[in-house]
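Worksheet: the structure to be examined is printed underneath.
What follows is an incomplete set of chains from the complex, kept in their original frame.
A and B label the chains in the order they appear, each numbered from 1.
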Amino acid sequence: MFFASDNASAVPPQVMAALNAANEGFAMPYGRDPIMTQVRDRIREIFEAPEAAVYLVATGTAANSLALATLCEPWSATFCHSAAHIQMDECGAPEFYGSGKLVLVEGAHGKIDPVALDAAIRTASGGGVHGVQPAALSLTNVTEAGTVYSPAEVARLCAIAKAQGLACHMDGARFANALVAAGCSPAEMTWKAGIDVLSFGGTKNGLMGVEAVVLFDPQKAWEFELRRKRGAHLFSKHRYLSAQMQGYLQDDLWLDLAARANAAAARLADGLAAAGATLLHPVDANMIFATLPRAAHERAQAAGAVYYPMAETPDGVTARLVCSWSTTEADVDAFLGALAAPSA
Amino acid sequence: MFFASDNASAVPPQVMAALNAANEGFAMPYGRDPIMTQVRDRIREIFEAPEAAVYLVATGTAANSLALATLCEPWSATFCHSAAHIQMDECGAPEFYGSGKLVLVEGAHGKIDPVALDAAIRTASGGGVHGVQPAALSLTNVTEAGTVYSPAEVARLCAIAKAQGLACHMDGARFANALVAAGCSPAEMTWKAGIDVLSFGGTKNGLMGVEAVVLFDPQKAWEFELRRKRGAHLFSKHRYLSAQMQGYLQDDLWLDLAARANAAAARLADGLAAAGATLLHPVDANMIFATLPRAAHERAQAAGAVYYPMAETPDGVTARLVCSWSTTEADVDAFLGALAAPSA
């Protein structure tokens, strides 16, 4: 009954197998390993982007910060939702790496409101040399509220940004979960909708710590490589990143893992609603934000359930619950059972 | 016959076993995994430093940059050998992370000359507000020339630095190799000799990508944690770093691995000398810098040997050859055989 975060889950056996298979003899370091060539080709194929530059790093914060930095100057403005991971959870890493000032835009259920985005960019564009210069939009999909932007929603926001000269980044720490939920192709969710650079997450969906950065326009590839090295994110024994990603992509494992997590969350959301909990946001993927009746919360805690409480009132506890690829139906049902009032 | 770098070697089975063992169920993220507690305790025990703060990162550049940054301000001067990895091979990462300006000091065989160090610090201390402010000394052990500072040599350099108010860092990317070569205790090589912060390497000696940073004085522990996060080097699924380090330290595996690499290099050095090559530096650990007769070099290349040529003359080729834990006697002998002139 562990729903605290998908980043606490283990690694699926297929990935461990790939890792073990790669552990043979010597391999050229720093990304020149042959597995990386396969991974690069596979990602280009998956995204229908034969020219894309593809790199691996080990943390989502590194992926986001380096990706954004290639789109920005230190005096740039990067627009994101006020709840975005890059704003709330990265201790200023984007600013450190050079994405400039983050300008926060609001919107319901974790999604940037298009009208608010347009207004924010216009306002920021009027400052001349005195203000930071609008340069990038960063969307998070799955959002921090557990909702999923459809390709059409992504395209609308990107169009607003691009009309004013901005580049577009997607923080896809849970990209697979978003994709499975939206039922579209990777290309439709990204470059066809206007995304220039994608943080393509692997860690939350089953890897030890591997994220790809996909630059659909490879023009800044060399700059990215220098930024990665300078940020100390270039692995000498790179094959162990490559191998994980190889295992992840093989036979659509990445989509299967995300589908499992999403299904578990859907089952959990249904059960929560039935148990009298209030859902704060639509449950589009693998994250749930719900207010649990206090008594139910206390029963769950007593039963050893782990999740992330965000706020408390006398009546209820608002919590975040996340399902991972390894969350089983039995886990969900056990938790729901613990929540439920004992029958008289 | 692969002698290009120890960072191209595989991972020993004990470490893979530890990794597989850790891959069970959920684990708290961001370093709160129980294996990390064991690792921390073990490192404190190994270094006889019960108060030390211990952290894991995935690259040596991250370890060095974060370690130095906790000792420096952006307007600091950090003194290092002109051949130091932090100067030559990290694309400015130390400056990016905040270690200030690197001031280069010379010295034979990759070791900082004490008299030159003293003079350099004195010169830099005289600039008032116009110059960068001396703050740290960084020693590399094993040095970039393959030599090893003895504890007494470390102590002498640290004493010079400390007398002028500097803190002392050791880049121990090959710390195990240095330790085995010097035949002293970890404490003698570090804090007993004046080292304040150690980059304790694991990757070159057998891990996938794990380095510990050991702050013998834990006063800046929280600052280090913030710098690590801000640099995007805090792993969510931290247990996979912990597990590797756990396997590495268990039953003195780390020392065994280094002893193997050093022994292979000694065998190789002996053979090279016998084959007419000139050694440029004493071979104290697992790296060899040698000038090979041109004919021998060409025979080796033809036989498929891999190593790093650094300079060429009509007569010879100067090269770096590195042995790793996985270099076998057979590898060495095959290479020496390839080098040798065919008997008539």
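By our rule, contacts are C-beta pairs under 8 Å (C-beta built on N, C-alpha and C of every residue); 3 or more make two chains touch, one makes a residue touch a chain.
As the structure is a computational prediction, the values presented were derived from the model and not from experiment.
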item	value
Given 2 placed chains, full-complex copy number	4
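Everything below uses one rule, namely that only the chains that are shown with their structure count from here on.
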item	value
Superposing rotation of chain A relative to chain B, computed on C-alpha atoms, to nearest 5°	180
Separation of chain A from chain B, taking each centre as the mean of its C-alpha atoms, in whole Å	34
Contact set on chain A toward chain B in their complex	2, 4-5, 7-11, 16, 19-20, 23-29, 57-62, 65, 90-93, 96-97, 203-204, 207-209, 226, 229-237, 240, 306, 326
